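A protein chain is absent from this complex, but the other protein chains hold their places.
Up next, chain A:
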Amino acid sequence: MDEEEARDFNERCAQCSEVNWGLTDGGRFYCRTCHNVTERTRDVVNTEVTCNARIQTISKGSRNRGKSEEGWEWYVCEGFQLILKKQAEALEALGVCPQMKDEILCNFWRRYLQKSQQAYCDRPAGEAVKALSVCDSSTDMDSEPDRPSLLHLLSLSESDGDLQTDCSFASSSGKVSECTSVCSGSVDGRLYLMKNQKETLRMSMPMTLSFCYMALLWLREPMTLSDLLRFVVEGHIPYLNVYQDFPEKMKLYGLDLRIFCVESWPVYEEVYSKMIELAAFLDLPRFPDITESCFLHPDMLCMKYLMEVNLPDELHNWTCRVVKKIGFGEVDFLTLNPGNKSTRKVKYDVLAAAIIVVVLKLLFLLDDHYEWLLSGSAAERNKNNKEGGPYFDFKEWYKVIKCSLDAEQKKLDEERAKYLWRCEKPLFYSVKKKSKVLRRRQMVVNLQNQFCKLSGSVQPAERPNPSSFQLSWSEENTDGTCFHGHSLKGILQQKNGVLTTINPDYWLCTIRLCREKLCGHLAHYKEVDFPQSYHFVLRLFSFLLRIQPSYIHEEVCVIEHKLFDKKLSKKPK
């Protein structure tokens, strides 16, 4: 692009007498043959309104507008900013307060840009020159051995395996001399990928969700991370293919694809750990307190989950007792303090689910034997004595929940299989491949239409209305499938004035917790080692939160060890 602009500068270079000019970031001419930078600057009158008023590109000095077909020059962080804006708008539509978008998220983002030196700071000029000069001259490639080549960049292994195949394929089919065509739509796409991850906490698509969640947490909005991720997968929050909402002139191709295209759904762990890293990176102070009246407090969340899994309301007393006993309801424990590296960071939804699991274990033991015994006696009692409301019968609950769970799981599995990843906006690595990509896209659309007709009337799967509850049970149903009002009387007893469980036993999920530094987890889960009932309960919450059972299991282990702390430390030698 700058070739055209440098074209009319026809003076001979002072050092090498060649006429081969390029343009530096600062708007100065430089000789491409000998890299001699002149003092001559190019005056660009920029009458166009910049597309993004938030970014100040003072250090650049000029905002070049290429030919109209070629589009604008844009930076990667501008792209991410657009994406964040869209996500915030979607969250607002879901009911989050507008403060999130206009104040919180915005400020977080600005701070991030400042910290990572992409804006709001003095940019070292040398960096920018590198970007352009490497892109232009292919002959210089060989003479710069320390600079990673384009091919190397394309094949850097990232977490998205598929994209790696795409890139290595794209690079293998083209030759080195054609690298100029496989650049990127954005100005600094290449530079972006070259950045060292560790130092600057490079922005990525999953990290946009980390930003969103961080903002939600700051505002203590009633949306957990698992809710957020579920909304993303259901399509209520733009994530996959969000780049198609970029303005027409912001062309996306080549290396941009590595940055903006996602080939997999975000993983809870990844988004969460990135959020923690981000909070520390931005030097944020202690987040607003999570108190008992807050949605994210275990007492509240447990109530919500208990309702959702159709367990009696009376269980809530027990969850509160457990929370109190282990001290997980304390403000200091629950509130995120990025500066304090030693405290364990809380995953509110996983914690609430794990607490319910522990309570179920306390009351029913869940050893594939005792709970059915209890259930038997409850059923007996319910049959003989109709007054005073039904006693909670584990077996009945299990039957109802299993049916629903299996049906929902099957639906979810089919939805996952039917997911359409591609969108209308085509992706291509180089302009050369564009026509092929477009042709393929056209063929895909044709074939889809053809088979869609054959499959009968199949409407595109309508997005389910966003709802915080995935399963709902109504007391009004006369078929007796709602267990909210059932009583726990049959399994409780008074002992020394304290209401306690009939069940005298408990089994620990693990004797000892792992060392997190060694294997990354505090506990591991293998289905075959545990009772079926326990596995069922884990599976239930795993479905609700859309995470692996092992995460909930880990949390259960931690809670248990806290709960039985005294007994464990008192073990006879």
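Please note the rule applied: a contact is a pair of C-beta atoms (placed from the backbone, for glycine too) under 8 Å apart; a residue touches a chain by one contact, two chains touch by 3 or more; residues count from 1.
Here, contacts and distances are computed from a predicted model.
Choosing from "Cytochrome c oxidase subunit 6B1", "TATA-box binding protein associated factor, RNA polymerase I subunit A", "phosphatidylinositol-3,5-bisphosphate 3-phosphatase" or "Protein YIPF", the protein name stored in UniProt for the chain missing from the display reads "TATA-box binding protein associated factor, RNA polymerase I subunit A".
From the options A:Ser293, A:Ser342 or A:Ser455, the residue with contact to the chain not on display is A:Ser455. Among A:Leu252, A:Leu362 or A:Ala378, only A:Leu362 touches the chain that is left out of the view.
By the touch definition given at the top, chain A reaches the unshown chain through residues 160-162, 165-166, 169, 263-265, 267, 321, 325, 362, 367, 413-414, 416-422, 437, 440-441, 443-444, 446-448, 450-456, 458, 495, 500-501, 504-512, 514-515, 518-521, 523-524, 526, 529-530, 548, 564, 567-568.
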